[in-house]
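The complex is shown incomplete by one protein chain, all other protein chains being positioned as in the whole.
Chain lettering (A, B and C) follows the sequence in which the chains are written, and residue indices restart at 1 in each chain.
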């Protein structure tokens, strides 16, 4: 067990289970998308381990601004699969009333913020949240995840500079999966991502995001730094996008040279191998973990599919705290009462 | 003369004369602004020498995207003071037809681009111009100047990244005068500006922008690098804003601790001292250079003030190549013919 | 130790001040900050400098750096960070130095601030005020003169207000503060110091969504707002026009009852604003009338507006609607 550092068997097994659940969920959703049951999906396949590591190190009071490709992170932080399906199916139980595309969650109860599509635009929000935390003497730091493509956005620049100038407790974690849709990271930027903090006086570190132990070790340093109030920190987690960018994407168009099964990078296989080698678990366990995940996910989707869509008239709610005459007039239009 | 490197006496004297002309022009315009003759001004006082140095090293084919505080640069590149007054007075001779605020020039004939007010927003344009230069196999590089505040803008981030990714010949020169209106540079960013290139894989260098010789030496390296096709380069010229941000600004509000006459930093005084020490010129020369500048500027302003304003109806021109019915209808409205 | 210069007592012991719009706004923010710790001020030069128009003057020394925040030069960052603060328990009043410089923040405003309540099913909200001076008349050329209200009025999820006098400035700012939604607070910079008015020295509200009828009249209705209000008032007064004048005050949502009401009363409507005509706010007013009051209209609905050009420097006085142009439209509808 020494090789796995201070981790207990329980922690490792939980991490593994959640990674497997996330992977299984990804595949289930992709399937459901093909069948027209779910509209869209951005799979986390290949990026599970860095997400799990963040989930393991983040405390309850820490606020996470996740991005659209963080399934494993939600699971590790305890979000039930039922809630994930409610959002993906955009049913009447969805906290967001079926307003957002799949993968755009707002799991406030689990101390997540809200996911949007415009890449990078949550980064400045996370800085504001950190300001508020310090101002209100709240416990906890702010963690924000994003892709390699996001480092090119104006929001990234604004956010890192602000976090640094105001010395805020924000941990920036870039999940560098090598691609922004079809654009490889080396055409996104000529610099190493973890060095981009230099432009703001923010320290940075690169970790192997496909390795749980390496991710935890690297992240721990970053968490400690930020938690001690020293200011923001930038982690680049090098990882691997096994699948397409999304269910709308066809990577064969741009990824021909590189089609592999990704197994040498697959973070789940790597953890499996490690666990087996260390004798934490045996092959039986692995098989049953996968079977359990599949059973849970199949059952949950079946169950959540029966929940009806949100009431149509709700599309006029929540534009404002109270609808103006405009929304009310338009609501009557839909009712046919106008 | 050895101390002044490879410069000829002529070059030094010209540089000095242009710095003095710029300074004299600044003071003249500030005065004219107080009298209501000119609407507004952003003085270059204190920043003349780095601007002169750029002007000395830039070749005719080099395209310069200057910013609103570059009076000395225009003079060094040969722009006649009459044209400067035409724009500042926004008279009928102004190339821009009196459309822009003072200091927002478009001296195309001198291979300058166009100055706008939104800080930093010319940087991406400069990158596009450099792309076009390479694409069209035009000679010359692109030089772009901007302030320390501009390094915080989204445009800065976008531009440096693009210039680097496409390996374009853009020389970025930040005139760090210590202030963005009332915000000192250390509250603008926690990083050294010349190191910001690290986020993009762009080399950077800091030069003493108040010293002609140091500016030339530092810039020469940057020019050589860019001109040889190696890609973009970032120069931080540390300089000093002697005056207010603009004629609308009252620095006493925020600059109390620091009110000095700036003489230890004044680049013109420093060049004077150097020239005297080296025996390039004597005190008589200095006095007469100043008197000549004053005479030229007084006379030119007097002359340009007599030029009438642009024809009112021109405000409807140049919205498009050809006005649409909307502008034509509105033009008739002003004529009273509608 | 507040100075009482310019103040005088009035009924009920409430101090009344003869102050201009800048002073009214400055005092409003001061009162809000004194009253509610969640309120902070942020933007470029809002601290020591007190804002380039002095709207945040003296607040830094009173409330300190944590509450009066000089930011780096990035409007996206200012608005994005303020939005995050607003989502997590604060009530920021963010300043954009000129409305012309709000566009770098446009994505944060339109895609985040305006849509966060909706996209989260009401789980998050953004009680944020974005103050920004707008409009011409200060020799600011293309980039210190724009009237961009349409960009915001077209954006559901935002509230858009603009005062035309020191009293409404206070009342609307307080009302904006009470909203739990993002408010674009447009300050007509030409009016900042143009006149003084009596403003009670306390927090009071001017209801958002309600226009102010500045003048009753029978022959023609003039609907306007912001910097054009004094021009319209002096025009109708100097020319003895029997006009009803509405100052909209809120541009989103507009006071539909007041608009329809006055149109039905006079049958003749002239809309005056400084923003360009095409899809200016006047277009929506006119469209509302064409939809809801067509039978009452006795004449074309005329729009007297800024032109569909960028804002020029030398001839800015030609760009901004003036008495002559307003009277031209009034004559036209009266003669119809």
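One rule holds for everything that comes next: a residue touches a chain if its C-beta (ideal position, glycine included) is under 8 Å from a C-beta of that chain, and two chains touch if they have at least 3 such contacts.
Treat the numbers as computed from the prediction; the structure is a model and nothing was measured.
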Review point. Can you list the shown chains that the hidden chain touches?
Key: A, B, C
Review point. Which one touches the absent chain: A:22, A:150, A:202 or A:289?
Key: A:150
Study note, to complete from the structure: Touch assignment to the omitted chain, from C:261, C:300 or C:328, lands on C:300
Practice item. Give the residue, chosen from C:97, C:212 or C:286, that touches the chain omitted from the document. Key: C:286
**Study point:** Interface with the unshown chain - residue positions in chain C
**Key:** 76, 100, 103-104, 106-107, 110-111, 114-115, 118-119, 142-143, 150-151, 153-154, 156-157, 252, 276, 278-287, 289-292, 294, 297, 299-303, 307-310
Review point. In the whole complex, what residues of chain A lie against the chain that is missing from view?
Key: 39-40, 90, 97-101, 104, 116-120, 149-150, 152-155, 180-183, 187-189, 248-249, 253-254, 309-310, 312, 315-316, 319, 326-327, 330, 333-334, 336
Study note, to complete from the structure: Listed in rising order, the chain B residues that touch the chain left out are 63, 94-97, 99-100, 104, 106, 108, 113-114, 116, 118, 121, 123-133, 135-136, 154-155, 157-159, 161-162, 165-166, 317-321, 324-327
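As a working rule, only the chains that are shown with their structure count from here on.
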Check your understanding: Which integer distance in Å separates the CA centroid of chain A from that of chain B?
Key -> 46
Point to revise | Two or more partner chains touched - positions in chain B | key: 152, 154, 187-189
Revision key, fill the gap. The positions of chain C in contact with two or more other chains are 71-72, 74, 76-77, 104
